[in-house]
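Excerpt of the complex: some chains, original placement.
Chain lettering (A and B) follows the sequence in which the chains are written, and residue indices restart at 1 in each chain.
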Amino acid sequence: MKRTSVKVAIVGASGYSGEELVRLLLNHPHVDLVAVTSRQSAGQTVAQVFPKFASHPKSRTLRFTEPNAELLAKQADLVFLALPHGVAAEYAVPLLHAGSQIIDLSADFRLKNPAIYREFYGRDHPAPELLPKAIYGLPEIYRDPIRGAQLIASPGCYPTSILLPLLPLLRAGLVRPEAIIADSLSGVSGAGRKAEPDYLFCECHESVRPYAVPKHRHLSEIEEQLSLAAGVPVVIQFTPHLIPVNRGILTTLYLTPAEAAPTAEALARLGETISSCYACAYAREPFVRLLEGKALPDTKNVVGTNVVEIAWRLDPRTGRLLVLSAEDNIVKGASGQAVQSMNIMCGFPETTGLL
Amino acid sequence: MKRTSVKVAIVGASGYSGEELVRLLLNHPHVDLVAVTSRQSAGQTVAQVFPKFASHPKSRTLRFTEPNAELLAKQADLVFLALPHGVAAEYAVPLLHAGSQIIDLSADFRLKNPAIYREFYGRDHPAPELLPKAIYGLPEIYRDPIRGAQLIASPGCYPTSILLPLLPLLRAGLVRPEAIIADSLSGVSGAGRKAEPDYLFCECHESVRPYAVPKHRHLSEIEEQLSLAAGVPVVIQFTPHLIPVNRGILTTLYLTPAEAAPTAEALARLGETISSCYACAYAREPFVRLLEGKALPDTKNVVGTNVVEIAWRLDPRTGRLLVLSAEDNIVKGASGQAVQSMNIMCGFPETTGLL
């Protein structure tokens, strides 16, 4: 569907992902941001809640409202849900019935299998009948289905940083699916704007710590996507760590090549194969940056952008393949990627408002 | 050798490890700090160079001098070398000949094999004849040989954070030596007080990045020690990352149990074995803290102390064993551990000046 402009609403606009959506959509040339909702900020203007956006004229007139699905369905063509899991589905159901397009940033529609949802989220899925309709909003992988989707399940921040570097290798059969380890480091914004002691400045500054070891919830969507790519069930090791930066995820993947490369020649050939695989997958992708030479990912090179940086190394000493990625957890890992999906759904150039 | 007090000198006292040695030794009840050297600070008092130590009376009288091995040998019984690799050996040779005891914080005497030194440090070892005399100063592992040593090679920061959690498992044959992955996160002080652009505040703050992938120099001593423990040559995967904290190393080890534990019962038994192994190794160690229950290591709990925190998890989904450790890279990872060795060498209670 090709449009010149689209009326958009954001439900749950006062968290970090919501705030970033507000920023991106206020500046998007084809978007008319018609509604932003937040229970706690209802009645205030966008400029009052987010002084940093006060230079945008609309921020001084657009006011936060209480979320109301019926009303939103009338106001907006497309609705972003930036809500906790479980809550998102409550809004998605009536909005979909009313014909709205939905881009959901929560985990509610990312899984095909409601049993996995139950296992990882500790409750029955609130709307299992919608799961088959949802498209996993990773544009580099699912661009075509996104085009025609009514319901996008925008990926989690860790999954994006793991899946983009891993899926091409797995699809090409280059790495062994049973030997995948993902070690990730995330900035504190990943925890959301929750007033919990663990995320106070003094508890995070000069602190580095693992958490949710060994079974973080994001494993569910990571493994489902990896299994689809590999054609076999994939179970991986994943360890998230909290580091004292506002934004950014750095992921280190430890992989085992599908075929050993015992000689220097074999290793060089394998290197060429990997290089081709990535070039084939991403050379023309505007938001994937394949690093060259000695360059390694650094979150400071992607913060504030929708770009994922990827580098890889074959270790001749161990035979392993290391793949490293960096992204902004709130942009490519959440709101930027969601806008990228919106651009595709609406027929706008995919990079609109994201460069 | 039992003494009531020891005359001590620090060569290269103006870097971060040197500074921490100054702090620990000024406050050590059995140490008489007789000399501190630094080319760039020569002539200044300790209080002038390190205002934070100015409350200690001696800091206002003790002056930095140019390093002079002959003189140091006369002044001090025991000399700490906090110098770059290569430079340390230049001072160690004459000091040893003059009968001084040496605790070297550089990499110069950590390896038994000069060929490995050449491979990793890119030059011939400056004093290979001394390598057999040097004791690797990891007190929890080499307490007895440290007692009688004249030359201690104090371990690197990353090696300490990897070896302490790994050696007991490897000695007990509980993990497969060919499948070891160590993923480490280090604060910026690990780079030393070098005025290089990469370590400027603005280049590190809001940045996370891997470096020295896949062959960091510390691999040489890590693998030598692991090989000694395993009884077979061990090659591991090791990825260091730079994170924006002053101090602290967090290491995540991905290990494969030597015997698979396919059932819940087998897993529980394996867990008990690991638990016993660690208790046996470290329950009475004053500077190793085995975490219990849900606790995971956090660098903020060890910064400023000589303690290593260790926790582990068996992942029933993957069968892997995760071990996590946290230490202060400048204390247990450098100067505190060096003082611990000194206490042992001099017959002082091992925790003296370190609690």
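Definition applied: a contact is a pair of C-beta atoms (placed from the backbone, for glycine too) under 8 Å apart; a residue touches a chain by one contact, two chains touch by 3 or more.
Keep in mind the model is a prediction, meaning the values are calculated, not measured.
A.B. asks: Note that 2 identical chains are shown, then give how many the whole complex contains.
C.D. replies: Result for the total copy count in the complex: 4.
Simple rule for what comes next: only the chains that are shown with their structure count from here on.
A.B. asks: Using only the C-alpha atoms, find the rotation that maps subunit A onto subunit B and quote its angle between 0 and 180 degrees, to the nearest 5.
C.D. replies: Superposing the C-alpha atoms of subunit A on subunit B needs a rotation of 180 degrees.
A.B. asks: CA centre of subunit A versus CA centre of subunit B: separation in Å?
C.D. replies: A distance of 39 Å separates the two centres.
A.B. asks: If we count contacts the way the header does, which residues on subunit B are in touch with subunit A in the complex?
C.D. replies: Listed in rising order, the residues are 181, 183, 185, 203, 205-211, 213-215, 235-237, 239, 241, 243-248, 250, 252, 254, 296-300, 303, 313, 315, 317-318, 320, 322, 324, 326.
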